[in-house]
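Here the complex is missing one protein chain, while the rest keep their positions.
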Amino acid sequence: MNTTPTEAKAPPYNRSRQAREAETLLDRIEDDFPDNPEAMRYFYALFRRVYCQGEPVKHQGTLVGTTCIHAPEELIYAFGATPVRLCNGSYHYDQIGADFMPAKSCPLVKATLGSLHAKAAVPNTAALDLIVNPTTCDQKTKASAMMEAMGYQVHDLELPPAKESEEARLYWQRAVRRLALRLRELTGRKLTRKNLRQAMARTARAQAAFRTLHQLRKTAPALFLGKDAFLVTNAYFFDDLDRWTNAVEKLNTELLQRQQAGFQAAQKRAPRILFTGSPPIFPNLKLPLLIEEAGGVVVADETCSANRMLYDMTAVDEWLLNDMVDGLADRYLKPCTCPIFTRNDDRQRRLLQLAADFNVDGVVYQAFAGCQVYEMEYRSIADILAAQGIPMLYVETDYSPDDMGQLSTRIEAFLESIKTRKRNK
Amino acid sequence: MSYFAGIDIGSTAIKAAVVDQAGQLIGTRIAPTGSSFHRNAMETFEALLAQHGIIRDEVKFIIATGYGRKLFKEADDSISEITANAIGASEAGRVFGGVRTIINIGGQDSKAIQIDANGNVNNFAMNDKCAAGTGRFLDVAARNLEIDLEELGDYHFGGDGAPLTINSTCAVFAESEIIGLLANGHGKEEIVAGIHYSIARRTVRLAKRVGIEDRVYFDGGPALNKGLVAALQDELGRELVIPEQPQTTTAFGAAVLARSQYLSE
Partner (left out) sequence: MTSIRDAINGIDLRRFRFWLQLFFFVLLVYGGYLAINLGQYLPTFSCGFNNEGRGGVCYLLPLQHQLAMSWGTLFGWAGLMVLQGFLFFSLWFFVLNKGWCGYVCPLGTIQDWITGLRQRLGVRYSRYTEGQFRRLSLIKYLLLALMFLIPLGIGGALLPHDMGTPFCDICPGRMIIPMFTGDFSQLTIDFSTKTTMVMTALGMLVTGLFLAGAFFKKRFFCFFCPMSALHYLLSKPALLKLKKDGNKCTRCGDCYRVCDMEIREIADDVKEPRIMQDDCILCLKCVAHCPEQGALKAAFAGITVFESTERGFIKRMTKGHIDEHNTH
């Protein structure tokens, strides 16, 4: 992508508006709550640098953008490249995307395309050599051609529409192998047992760190607030992998100390909420923040900007390429609870298990307006939760900041009804 | 003597209610929100106290609700209008054999709430993105037909023909539709009835999302409109419980909650 001299000189107006959006949110996250963990400073500072000051995303080798968690990042690392997740959460870019996207489209896709279309976008990923676009939902699928029209190299990573059959599994394994071939062309390097094994070791370490964090959130009263947890996982999109893992391990140590000291990050009777649905992506952490500002605490989530991205781990029997690549492919397809597939039994079971393990009082289900798959699934989820006596609040929202009043009314009513329920038990 | 107050600060009107130590309703007061809602809320509250000879110190706990609840600093606590409405309706509805569903049509929004025997909210649905199906639609219609809001009920029952179907889903576009119908010589009565049915259908759709169970309580300002009530009962297929002062149920609920919160502390 070329930038003409005039564009490079113009003070990035988009950056100032976009920066303000990020800054306001970070201020709320940091200042509206007492006793933020020390280890979170790293993350607050990281977001300020990248989102408010426009610091370029740190990377080694070629930068490969991904638009979905289905893209196996271990492969990208193995080829000496760095993956960066492009899913965007900024209202500012959502408005830019609205110029050329249909009115009723998903704000996430609009914002992502908007940021790719804008010059000098933030986060600064100007040097994207390839975008790997898994063909998940309709809107992402159609986005491929639009991204190419903007001048990007796009690789369509063909994801099957159902994951139950053996055919789907094999199809996906072949699609992953094809991605490996494309990456080989792009980087000029070969995939070897050694470099893939090293890449898998790095992500395994990150996943293990996340699992520890995840398990620590089971503690009651809560040690840690969901607003920070989402910030941590959102940082994974673009932060250096090893640096991120170190920061999370430090956070885990601090949380363990908190646990031993009996520290409470939220009130004892604060309703424990499981957050599910369309992913909260920085700076659109609107809903989790509202929940916690209203006195609830998000103890667990089932979204692709957090739990779903990092929870599942790959097992390999033999450290030979065929086992490793196929094992990775399986890990990215089989346990995935994204609603783009035909059945959602796996998602139902995962939600019920999370609700039980984390002693959850209620579930908040966010669906972006225009996200057909999440909107269509909410009834089945509400029904199975109701059968277990777990109340659910369904919220349809988008990136615009003007529905805060309406959202807070709903959330407060929901939390109030939970508190009453608990009092009466 | 201890008293407890609830203030419902809505977008169009401020409603205040006071209950005594036993939880009995002493009185209510309604005033327009205006541009300075804090001042108007204070004035309404103080006027209500004066009306019943209550001194400020006797009011032990105040709960604010409605869109302006967070900014009314006089209040001891705030609660969402959904919870307040639920409690108010549950209390007021006891004499009718117990309320399980609440339909509220306000100035700018409409809600459906499902509650249990104790007035706890089980489920709720709101329409606060669109003016169609809210009191605003009635305002617009009344203005276009050049009749007063209070007359809408009479017009509803005054016609001979069937209610006309209003096709527009948007309150603003419905304006042009109404004018067009008038120009084509249709009677105001049929148009008014059509508007009432349009709102009623929309409201029933909202209510179905939370599940409709007897008895169904209908409140909010527009519940005073007998024509709307008739249309709603027709669409629901069941009778509604209408309080004498439907605008103040939420404030009453907030006052009841103020009392129980104070007494339990």
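Per-chain numbering from 1; labels A and B assigned in written order.
Heads up, the rule we're going with is that a residue touches a chain if its C-beta (ideal position, glycine included) is under 8 Å from a C-beta of that chain, and two chains touch if they have at least 3 such contacts.
Quantities reported herein were computed from a predicted structural model and do not represent experimental measurements.
Student: Wait, the hidden chain, what does it touch out of the ones we have here?
Tutor: Taking every chain of the complex into account, the missing one touches A.
Student: Would you indicate which residue among A:58, A:194, A:243 or A:269 is in contact with the undisplayed chain?
Tutor: Reading the full complex, the residue touching the unseen chain is A:194.
Student: Give the residue, chosen from A:279, A:327, A:370 or A:391, that touches the chain omitted from the document.
Tutor: A:327
Student: With respect to the chain omitted from the figure, which of A:99, A:318 or A:383 is a touching residue?
Tutor: Counting the whole complex, the residue in contact with the absent chain is A:318.
Student: Contacts of subunit A with the missing chain: which residues?
Tutor: For subunit A, the residues touching the absent chain are 166, 193-194, 197-198, 200-201, 204-205, 208, 211, 215, 311-323, 326-327, 330-331, 334-335, 345-346, 349-350, 352-353.
Just so we're on the same page, only the chains that are shown with their structure count from here on.
Student: With touch defined as at the start, can you tell me which subunit B residues reach subunit A in the complex?
Tutor: Against subunit A, the touching part of subunit B is residues 67, 79-83, 118, 120-124, 126, 128-129.
Student: Contact residues on subunit A for subunit B in the complex?
Tutor: Its residues touching subunit B are 391, 403, 405-406, 409-410, 412-413, 416-417, 420-421, 424.
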